[in-house]
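The complex appears here without one of its protein chains, the remainder shown in place.
Residue numbering begins at 1 within each chain, and the chains themselves are lettered A and B in the order written.
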Amino acid sequence: MSTAVTTPQEASANSLIAGQLPKYTPWATLLVSLGIAAGLLNSVGHFSITAVALSGIALFLVGMFALSSAVEGIRKAKDRLARQMVSLFFLVALIPLISLIAGVAVRGSERLDGKFFSYSMRNIVGEGGGAIHAVYGTLIITGIATLVSVPIGMLSAIFLVEYGRNGRLARSITFFVDVMTGIPSIVAGLFAYTVFSILFGPGTKTGLAGAAALSVLMIPTVVRSTEEMLRLVSNDLRESAYALGVPKWRTVLKVVLPTSIAGIITGMILAIARVIGETAPLLVTAGLTSSLNTNPINGPMTTLPVFVYYSYVTPGIPQEPYYARAWAGALTLILIVMGLNLIGRLVAWRFAPKSR
Amino acid sequence: MKFNRLTAVLGLSCALAFSACAANEGGGAAAPSGEGGSSMSGRLQGTGASSQKVVQENWVAEFQTANPDVTITYSPEGSGAGREAFMGGGADFAGSDRAFTADENQPGAFGKCTADSIALDLPVYISPIAVIFNVDGVDSLKLNAETLAGIFKRDITRWDDAKIAALNPDAKLPSANITAVHRSDDSGTTENFTDYLHQVAGNVWDKAAGGEWAYPGGEAAKGTSGVVAAVTNGVNTIGYADASQTKDLKKVEIGEGDTFVGPSEEAAAQVVENSPQVPGRSEHDLALNLDRKAEGYPIVLVSYAIVCQSYKDAATAELVKSYVGYMASEQGQQVAMEKAGAAPLSAMLSEKVKAAIDSVA
Partner (left out) sequence: MSTTTQPSTGTAGGGSGDDHHEIIHSSKRFGERLFTQLTKGSGIGILVILAAVATFLVGLSIPALTADVKDLPYGNFWSYVAPFAFGTVWAAALAMVMAVPVSLGIALFISHYAPKRMAQTLGYIIDLLAAVPSVVFGLWGINTLAPAVRPLFLWLNENLGWIPLFSGAVSGTGRTVLTAAIVLAVMVLPIITAITREVFLQTPRLHEEASLALGATKWEMIRQAVIPFGMPGIISASMLGLGRALGETMAVAMVLSPDDVINFRVLTSQNPNTIASNIALSFPEAYGLGVNQLIATGLVLFIITLAVNMTARWVIARRSEFSGAN
């Protein structure tokens, strides 16, 4: 049984009975459509690159579909259209992606130096300083939140898929997990703040409270994605294990989880990425400080998003060093998630069964 | 063997965690003790207005440098949040863009104060609010309260409106729609701006001052930075924002008759100096009634530090006295002016604040 993944071979389906367009047709059509669009728009007087690109692509899709359905038949034409639409969507999505990531990378790299990772902001105004306090804050708070949410979330997902059997408990958990995805982050923050105020006295601001708020936000994502991945594991696998006399819990741990580990880890990284950039709940629960604090149960702790937010929203004078630090902080955050992603993939690759 | 790489990664991150340190934080020993051995130590938590964030940052840095064993954190969650935290006992002092009302300021209402103590509202930060605009071909603009109110209420919707033209005979005003940008968030800046419009041009601006925008329509943006961004990136825009954050933008000169003033520190300080205290308050509770018709630049935000008259904890009281005392000191006000674009407290007001701080126990 294969779990590894390859794209299926190109379907060179029924070229025997239908005609086939030569390979260069799409490119030629694209050029012609762009030309027509440019010409038309120019004559109307609305010429601009964006307008030409948009209408040119629309013309291309229509033209290609007509051409292909005439020569190759409607099924092939639909196939082509689907391929073009899918590629188009992908390209469309790349635009904001590149604009965002490039923007952050360019502006962020300016201050991404040694000092940024060795200085905090204690007693620093204006130039210089760094975000080591925020880096630690982010790692500690997100780390605790992950340690809490991932086991709870994964075990619950296992319960839902393997043990719950669509019983009343499982159904209500599934339902309420969906509801939980809708808790606004600020509400999660206020909740954690209130709970910690009751437990440890009013106005308690600690990293732990921040982690609690993040856990509330993180758990549903973990459950949802893990659940989805576990459901995808073929029953043949489970049954084979049972047939060999393996108890259910060992089947889950040794067969089901490793099979779906890649997807589960993707889900976890998503969950971490979802909360690592939170601002509002962390300000309420973990506060803001310019000094380094590595103790999650005593005193306020700054995280990178909070640092970025306040550096940008209320910069000192002159503003430039604050903006530079804000962008560097945002870039650092992305780099951290990138690193996590790499580690995650490594782990997934280590544990996933190799089939080919 | 399987776990080799994983343990290596974990080991590395642990090593990093144990050596957690910041190069600029050496604790008491490494930091230069400027005033020859301050004996103060401890932790102070302030919560409140985001308008004070910059100035607090500067004050905290200066104060901590002089007193290396003290750690002060100011959490800029907002005035309302700050007052709530102060009442609940979550903050040692609060920063707020408005004073507690007489109703709110009752003995026993505050978590960190003794049962018979009221809170003291001490004005420490005076910031002019600039009216900024971005109109092609127009470099300077003079407006009076009535016209400004008309623009923001959207009675005046075109830049070449006769009322604007009458005040600016020399400007080449474009024939274009005005995009007036206000704050989308509830803020002390909006409250002070609308208070000015209501006080001076009550016939146009007929709604009372408030932190939330009262009239429908217009463009809204979040925070000072949001308004600045919207005005900068937009076309034919006008907005209002804390003057310290608007240095690259063109600013409207405000006035009545034929005296118009730009948002300078001196002009802002002048208005505050000419404003009376709220009557009927305790001696050291220095809430101000800003008189927007007084001479000077009338659109001013006064932000308060709110402290207890007497603290439950003597050590906290000591720290608060010393830190808030520093804020009101000449040195502190100088820092606020240079680093946060604030207007300094007048000598008279400064004396009163000092007397009030001395009375804190």
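One rule holds for everything that comes next: a contact is a pair of C-beta atoms (placed from the backbone, for glycine too) under 8 Å apart; a residue touches a chain by one contact, two chains touch by 3 or more.
Not measured: the values here are computed from a predicted model.
Looking at A:Val223, A:Ala286, A:Met301 or A:Ala324, the residue that reaches the missing chain in the full complex is A:Val223.
Within the complete assembly, A:Gly277 is the residue of A:Pro26, A:Gly56, A:Gly203 or A:Gly277 that touches the hidden chain. In the complete complex, the hidden chain is touched by one of B:Asp69, B:Asp161 or B:Glu219, namely B:Glu219.
Contact with the chain not shown here comes from a single listed residue; of A:Pro26, A:Gly263 or A:Gly299, that residue is A:Gly263.
Shown as candidates are A:Ala53, A:Ala70 or A:Ile101; the residue that touches the absent chain is A:Ile101.
Along chain A, the points of touch with the absent chain fall at residues 2-3, 5-11, 13-14, 48, 50-51, 75-76, 78-79, 81-83, 85-90, 92-93, 96-97, 99-101, 103-104, 151-156, 158-166, 169-170, 172-173, 175-188, 190-191, 194-195, 216, 219-221, 223-225, 227-235, 238-239, 241-243, 245, 247-253, 256, 262-263, 266-267, 269-270, 273-274, 276-280, 304-305, 308-309, 312, 330, 333-334, 336-338, 341, 345. Although one chain is not displayed, chain B still touches it through residues 50, 77-81, 83-84, 177, 179, 181, 184-188, 211-212, 216-223, 226, 229-230, 233-237.
Operating definition for what follows: only the chains that are shown with their structure count from here on.
Chain centres here are Cα averages; for chain A and chain B they lie 37 Å apart.
Against chain B, the residues of chain A that register as touching in their complex are 115, 118-120, 122-126, 129-130, 132-133, 136, 197, 201-205, 283-284, 287-292, 294, 299-300, 310, 312-317, 319, 343, 346-347, 350. Within the complex formed with chain A, the chain B residues making contact are 2, 5-6, 9, 17, 20-25, 31, 43, 45, 47, 50, 53-54, 57-58, 60-61, 64-65, 71, 73-77, 85, 88-91, 111, 223-225, 244-245, 247, 339-341.
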